[in-house]
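One structure is given below, represented as structure tokens, and several questions about it will come after.
One protein chain is absent from this view; the other protein chains keep their places.
Letters A, B and C mark the chains as written, and numbering starts fresh at 1 in each.
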Amino acid sequence: MAETSAAKDRSMILQKQMIANHYRQLENAPETGDPVVYTFVPGNMNELVRSFGALPVLPEINALQSGMRQKSGDYIAEAERAGHSEDVCTYVKCDIGMIKAGNISPTGTRLPKPDLLLLSYTGCYTFMKWFELLREEYDCPTVFFHVPYQGDGTIEAEHRDYMMRQLREEVIPALEKATGRRYDEDRLREYLTLSAQAEDDLVAVLQSAKNRPSPIDAYFGAVYYVGPIFSSFRGTPEGVEYYRALREEVEARVAAGQGPMTPVGQLDDEKYRLVVEGPPNWTSFREFWSMFASEGANVVASTYTKVGGTYDFGFRHDPEDPLGTLADYCGGCYTNINLPGRVDMLVDYIREYEADGFVINSVKSCNSFSAGQLMMLREVEKRAGVPGAFIESDLVDPRYFSAANIKNRLESYLQMIDARRMGASA
Amino acid sequence: MRCVIGIDLGSTTTKAVILDEDGAIIGRGITNSRSNYELASAVARSEAFADARFRLVAREVRGELDQALLGRLERAFRLEQTLGQLGRLHELIEEEIERRQYGELGPTVREAVGSIVKAIELEERAHFGSENPPLRSSFFRDAVGSAYNRYAEEISDPKGVTFDLLLGLYDKCIIRVENEPMDLGFQELIDNALDRIENPTLMVDAVRAAASTELDEACMVGTGYGRATLPFPKEAIRSEILCHGLGAHAMFPGTRTVLDIGGQDTKAIQVDDSGIVTSFQMNDRCAAGCGRYLGYIADEMNMGLHELGPMAEKSTRCVKINSTCTVFAGAELRERLSLGERREDILAGLHRAIILRAMSLLARSGGIDDEFTFTGGVANNEAAVHALRDLVDENYGQKTLNISPDSIYTGALGGALFAHRLAS
Amino acid sequence: MCITAGIDVGSGAVKCVVMKCPENGAPELMAAHSSRIRRREVANVVDEAWTAAVSAAGVDEVAYVATTGEGEDIPFATGHFYGMTTHARGALHLDPSARAVLDVGALHSRAVAMDEHGKVLGYKMTSQCASGSGQFLENIARYLGVSQSEVGSLSLAATDPENVSSICAVLAETDVINMVSRGINTPDILRGIHESMAGRFARLLRSLDVRGTVFVSGGLASDVGLMAALEDSLAKSARGGAVPTVATHDQAIHAGAIGAAIWGAFRYRKLGKGEAAWKSTMEV
Partner (left out) sequence: MGRESIIRAAREIYDDLDFQRVRDWLSQKPGTKAVGYLPVYAPRELIHACGLLPVGIHGGGDRVEIIKGDAFYQSYICHLPRSVVELGQSGRLDMLSGMLFPSTCDVIRNLSGMWKMLYPDQYVRYIDVPQIATPEIAIPFWEGELRHLLNDLAKLSGHHPSEDELRASLGLYNEVRAALRELYELRRTRPWDVPTEELYLLMRAGESIPPEDFLAMIQSYFRAIDDEPNRPRDNSRVIVVGSFCEQPPLGLIKTIERAGCYVVDDDFLIGNRFLTEDVELSGDPLSCLAESFVRDAVATSVIYEADPHGKRSEIKDKVDAAGADGVIFAAASFCDPALLDRPMLRTGAEAHDIPCIAFKFSENSGQFQQFREQAGTFSDSIKLWGGA
């Protein structure tokens, strides 16, 4: 991480600049007249939005950033005061609270109001309520894009058609109306082409974890790596540049036999290789990571890094079929995959990345992830033959991060892996 | 003699187990962890060493007659300890009365406390004097506390020395009694105890030999809730999950599933054929349905913990209880009583509710495999065991259910086994 | 002139008051009595409190006996009002500037916002969990070996309060144990607990958007330490906005019973037909 590495990596500097630029552009949007479209990470059609010259805002990213900057507690309290229940997704409450507190972005700039809420209903029910709630706040147009769930494990042909029809007849007209610009398929293709390039590099970065030691932490470290592509930079030249730089750095680490940088230093002695399922906790992110790193545990694959698109099984955005590829992308986001599919994925990861075990971080907020994780735990244990650990926390609600409990569970779990190893060698 | 120690700093009780060079248990000690972990582990240790010395005496003593005598000696020893603590309690209360300046009421208060202490002393003498003393909590606080309550209620006078006043004095001082290490050593106590039993000469040699044996502590491993506060090196601290798994395996080598219900947490653990944990689940954050819950219930009913089980076993119709929030326990109980339910039936329901919660954790950890071992303080409670047996039968079919009278020491035993490994 | 009685059956104590409620003018408390239940048959405790209050008031006829709390089943009651209705009214009687009540009883705590007539405008309760209630504090006090009446003044003497983090009352007990073993002194522990409770209460109150005086009723109102912590918490959470005043009254533990008696008089007049008519509409 920044503090521990002597010179900052280029990718890190690039990312910082990209984000700062983006928030500045957003702040200036009321003056420059750039249209602003709010949408979600899973199923974000950044290329399409960008092709209309619009700037995307992803409320989840704002929420998680607020969490990392220790602001979410207050925002959540604000939303609860406004009548929100303690029980529901804290991303929503954090976002609502942030709006109520003046809509200041995590970097301190002011966020513009949306010209359009593009509700990409992908793998999470809560999205629907979230934008209904935002519509109440902003009183702005909303367009609903229904992505059918992979109930039977595939995107059926009719469903693909249904999505494309919605794109053509609902989403694009809504974007045209909100931005005052015509749909330009060639521009969209250009963005899609750039997307695919960055996606190649991202996959290479994530798969570098197959090395021993892995040069990256594919969960804690990788949430930074997926940031740009999951949010506003997929399909942009900056995005391409970022992933090129990142890939080079990671390849250099592999060549040097280096492990990942962690909050407790470079982890070259990889005592445990783990796969992680579920989103991280943001409010105590570094503390959480340190608990793993200080025990020598490194994450070699995670599902969370697939919520904004699953690329490691071959999917790439395809400029030849612009709307079809957007439909395929949305349908393939991790949370839109059914539970048997998620189990398969975890088992594959454990095998391919030669993991010693897997950890499920179950977050209170997110039913889309959490409902069913206990069953996944047992199925994966059974099929992959490695033990799993179950940790409970939350995304951005500081009230639900109990360091002592998590540490206790993690320690017990890692000691259990040790004991098994000793037992196996004896 | 070289030995190793395992200490389990539980949330309510602290346990110590001592093993000899061969890994055989030679001593156990237990105390309330309530006020001070460091002290608690010191007390548990010294209890365990006292116990170990008794075992050594026992090794020396052979034959039926001597065994009976040995029992008498042990009870005399316990009586010595208890009277010592009782005397200290009395002393502290007297000081407290002084400090509080009751004015005119002072002498009456003093007299009331004096008579309570007297009565307790008689009770204790009778208890330890009997060949077969009834089962009860081994903690001074519990044993004396309930007697104190009883006598205080009896002699209190709403217009003079009130119950609240008497209870307040007790509450204030009992903590200090628990917090003060007993300065009497094994030697002194045992000498006094020897004086109490007839024909001590028979024992003296064995006792002398045991008392003079060097018990040389080679290694100590700590575990349990409070383990982080122990001044141990990291290698000497083990997660309580692993210790419970290993301890249960040592007691019952066929064990595959372990359920531990302690004071504030419940753990469900699966182990393989060498005692290695393969998966586990524990509840945290909410102490509903754990040992403390029964503690609250016992307080509410003004009964000893050990009396709850037997009473619940008399139930004919188990009442359905929904909430096992420890703090609400009393309220739930009162509500049921006011609805006209019988105590026995409510208690049976409460026990079932606790076990139901545990069943969830068990299911979560992977179910119940043969053999199944139940450990922790609550395993001492027959109604809980009964409910568990029923629910296991109903839901998982017939399974061997292991319960050891020493089940509360499982974690400490596991710790001691780890210590034994480290030492060798 | 009409004389009414209010009986508040709580989980820790039964409170009974007798009040004089003139047609015009302020109601007046004639007698109040509270009896701790402490493992006794509730019906007996009710009888005890009732007899004590009525004999202290020296009246031989009561126009309306209003129950509240768990008192729905008291056979000689005329009518029943629910706890928040009565605490609001009772608080208003004890302090006319009150616009919110914080009722902290043995097991529950709740915040009720009201208008100047005692009409309930909103409320928040702590649910399910017993943390932050009288029982909890009582347990802790026992642990620390101090009597309930000392808790408040000890807490005020704190110099360096300890932070209590556990939400669960039982686990908080463990926190306390750890503190004792770390050598933290009793005042600092108590103050820490008071602060954690006060923090919860302040959140309850803030979520109701309370303006004006907050009246603390229920058994814990007499805990000066808690009151002080509550004032601090409210001030801290006001963030520059107006800080609600915290108030209480010697009779605060009787607020529910007082409110019930006053509403009883109100209903008695409103219905104008006396007991029988009222009863038939109230019975369920």
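Everything that follows uses one rule, which is that contacts are C-beta pairs under 8 Å (C-beta built on N, C-alpha and C of every residue); 3 or more make two chains touch, one makes a residue touch a chain.
From a predicted model like this one, the values you see are computed outputs, not experimental measurements.
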Which one, A:V41, A:I99, A:L116 or A:L133, makes contact with the chain that was left out? A:L133
Touch criterion as defined above, residue of A:E277, A:D328 or A:E379 at the omitted chain: A:E379
Out of C:T4, C:S34, C:T85 or C:T248, which residue would touch the omitted chain in the full complex? C:T85
Looking at A:F40, A:Y75, A:Y121 or A:W282, which makes contact with the chain not pictured? A:Y121
From the list A:N44, A:S105 or A:Q166, pick the residue that touches the absent chain. A:Q166
Residues of subunit A in contact with the chain that isn't shown? 82-85, 87-89, 92, 119, 121, 124-126, 128-130, 132-133, 135-136, 139, 142, 144, 146, 148-149, 151-152, 158, 162, 165-166, 169-170, 338-343, 362, 364, 367-368, 370-375, 379, 392
Subunit C residues touching the chain left out here are 70, 80-85, 108, 119-120, 123, 125, 127, 263, 266-267, 281-282, 284
Positions on subunit B where the hidden chain makes contact: 286, 320-323, 332, 335, 356, 359-361, 363-364, 367, 391, 395
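Simple rule for what comes next: only the chains that are shown with their structure count from here on.
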Indicate which of the five shapes (line, ring, star, complete, other) describes how the chains touch one another. complete
Multi-partner residues of subunit A (each touching 2 or more other chains): none
Multi-partner residues in subunit B (2 or more other chains touched) are 285
Using the touch definition from the top, list the residues of subunit B that touch subunit C in their complex. 11, 33-39, 164, 168, 171-176, 225-226, 229, 264, 285-287, 290, 292, 300-302, 323, 325-328, 330-331, 334, 338
For a test of understanding, state which residues of subunit C touch subunit B in their complex under the given definition. 11, 37, 39, 42, 107, 128-131, 133, 135-136, 139, 141-147, 167-171, 173-174, 177-178, 180-181
Would you mind writing out the residues of subunit A in touch with subunit C in their complex? 77, 80-81, 399
